[in-house]
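Written out below as structure tokens is the structure these notes cover.
Here the complex is missing one protein chain, while the rest keep their positions.
We just call them A and B in the order they show up, numbering each chain from 1.
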Amino acid sequence: MNSRLIFLVEDNLSDVELTKRALKRRHISNTMLVAEDGKEALDYLFATGAHAGRDLTDLPALVLLDLKLPRLDGLEVLRRIRADPQTKRLPVVILTSSNEERDLAESYDLGANSFIRKSIDFAQFAQAMEYLGVYWLVLNEPPPKVSPC
Amino acid sequence: MLSTPLRVLLVEDSESDAALIVRQLGMAGYAVSQERVETAGQMRAALQGPEWDIVIADYNLPAFDAPAALVILQQTGLDLPFIIVSGHIGEETAVALMRAGAHDYLMKDHLARLAPVVERELGEARMRRERRRAGEQLKSNAEELARSNAELEQFAYVVSHDLQEPLRLVAGYMRLLAERYSDQLDKDAQEFIAYAADAAARMKKMIADLLAYSRTGRNGREMVAVACEAALDQACADLRAAITESAAEISHGSLPTVPGDAAQFTHLFQNLIGNAIKFRSQAPPRIRVSAELHGQEWVFSVRDNGIGLDPQFADRIFMVFQRLHAREQYPGTGIGLAIARKIVEHRGGRIWVESEPGKGATFHFTVPVSPPGVKV
Partner (left out) sequence: MPMGSHLEKTLRRVVAVCSLGAGALALLALVGWVFGNWKIGALGNNYVPMAPSTALMLILLSGGLFLHSRWPASRAARRLAFLAGSSVGSMSLLVWSQRFLGYQLPVERWLAPATAAVGAIPVGLTSPLTALTVLPAALALLLESPPLSRHRLCRWMAPTLALGAFMASLAVLLSYAAGFSLLYGSRTVPMALPAAVSLVLLSCGILAAAGPLAWPIILLEAGPVDSAASRPRWSMLGPLALLLFLLLATGIAGSFHLRQLIESARLTAEREVLTVADSKAAQIAEWWQERRTGARVILRTPMIQARLLQFLSGSAPAGRELLAWMEMQRELNNYRQVVLYDARGMPRLSAPAEVSTPSAAHNQHFQAALRAKDILTTDLHAYGEAARGEPSLVTLSLWIPLGVKPGTDAPAQGALRIENDPYQFLYPLIQSWPGSSRTAETLLVRREGDQVVYLNELRHRASTGLFLRLPIDRWRSLPAVLAAMGQVGVVEAEDYRHVPVLAAVRGVPSTPWFMVAKVDQEEVYAPYRRGAWMTMIVLLALVLTTTLGVGLLWRQRDNQWFREQQQADRRLNAELEERVKDRTIQLEASNRELEAFCYSVSHDLRAPLRGIDGWSMALLEDYRDKLDEQGCRFLERVRSDTQRMGRLIDDLLLLSRVARGQIQRSRVDLTAIAQSVAARLQEAEPERRVEFATQAGLAAQGDARLLEIVLSNLLGNAWKFSGTRPLARVEFGQTNVDGRPAYFVRDNGVGFDMTYAQKLFGAFQRMHKASEFPGTGIGLATVRRVIHRHGGRVWAETQVDQGATFYFTLEEEV
């Protein structure tokens, strides 16, 4: 596991840049990988499709997952991540602008580790990113590797 | 045989007569719980209390009589079967009572008829109740539906209306900044401004779309005979630029004349054909519009040879702001098909798509032959 890789699944480029910016300004200098839709995200995680041949054991330290994605929905991605023994321990933080209770409940039901609402106020957003980085990348103990059987 | 519980309110001064009635009902298979009242006051009190299934009254009591009891029952507004059991009662009086609202009358020595009469009256009361309930439910449903729809419109309207003002301001500021400070700012800064302005523009578009969406449907225009071929031609005229640019070929079979709103139909065709052009493949778009009569409705089809879509998203694409592709690939807010669906559903039809990725898509929608019935 690359303890330095943050996997951002987000379709809005503006949001991607802002997130990058926020993280940078808070000196979280991890590498950030971006997938623009659910399918691409899964392709990467399971080394299929465009990312075939990638080392499966090389998983990101944290997945920031938006819910509203074109094609495959964010919740579906989460379900698949949790369904696969290789990736089921992967820390996933839902990062979305939706404030529907339904999404909140279902995210936790499907096994998300955390749920963060993107606020409009960029200052707040940047603050949240900082906390995120510190918590998940520094404080949190990452899960142990899953030995391939 | 299972006993049916029956709560009987007896207006009767003679205990033995009351017992006879109860016995008769018991023999017919009812588990009778009863209360016997002799005066108007007692009856009123009894009616206030627990629920009753039926009222059986004697015609003449010392301090009371059946017509008065009937009036009391009617005053409470309860819809209970009211049966008069009397020793001797003139036919005229009985009929007069029934005109006044009693449900049936029996002779005291004719009690064998009691059970079937009771059963019949209970059945009728039940039917009345159900009908009333259904009617009320219908009314409340209709009200709620109306309110919900109105809310939808109001929401969309309000959102768009109240957002347009500040958005205009924001866009204005961004423009000002760009104008005044672009030479002072480096590429990155200009990029920032561009991002922000872009976002504002996008939001504006979305709001405009939302407004359009909310307005679709109930614009109150009358149904006229719409020649679909003419509507199609109009839509193509509106899309002339895109058609020439993509070298699209649009053909159609003979299209019928249906009752509807011409502008909406034009919009609908514009939407569907516009999509077909937008989501084209390498080859120049070949689009065919046709219509078939199936029973009581016309089924229109718009077939293209574009990129197609995954059938598992066939439902999602009709939802508001739903997109299957990133914004950079294909422009648009994702409201076009939502509007198309609203148009079709308002007209009483359905819309759906058949497609495979890479194999083009066929959009179908139905239009009922006759104008929709009673509206909400």
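The rule we apply is simple: contacts are C-beta pairs under 8 Å (C-beta built on N, C-alpha and C of every residue); 3 or more make two chains touch, one makes a residue touch a chain.
Quick caveat: nothing in here was measured; it's all calculated off a predicted structure.
Between the chain not shown and the residues B:63, B:78, B:189 or B:247, the one that touches is B:189.
Across B:20, B:40, B:115 or B:203, the residue that sits in touch with the chain not pictured is B:203. Contacts to the hidden chain, counted on subunit A, fall at residues 12, 14-15, 18, 21, 25, 67-68, 96-100, 118-123, 125-126. Across the interface with the omitted chain, subunit B contributes residues 87-88, 90-93, 95-96, 98-99, 102-104, 109-110, 127, 130-131, 134-135, 137-138, 141-142, 144-145, 148-149, 151-152, 154-156, 158-159, 162-163, 166-167, 169-170, 173-174, 176-177, 180-181, 184-185, 188-189, 192-193, 195-196, 198-200, 202-203, 206-207, 210, 319-322, 333-334, 376.
Rule of thumb we're sticking to: only the chains that are shown with their structure count from here on.
Centroids built from CA atoms put subunit B at 40 Å from subunit A. On the side of subunit B, the complex with subunit A involves touching residues 195, 198-199, 310, 313, 323-328. Subunit A contributes residues 11-14, 17, 36-37, 70-71 to its touches with subunit B in the complex.
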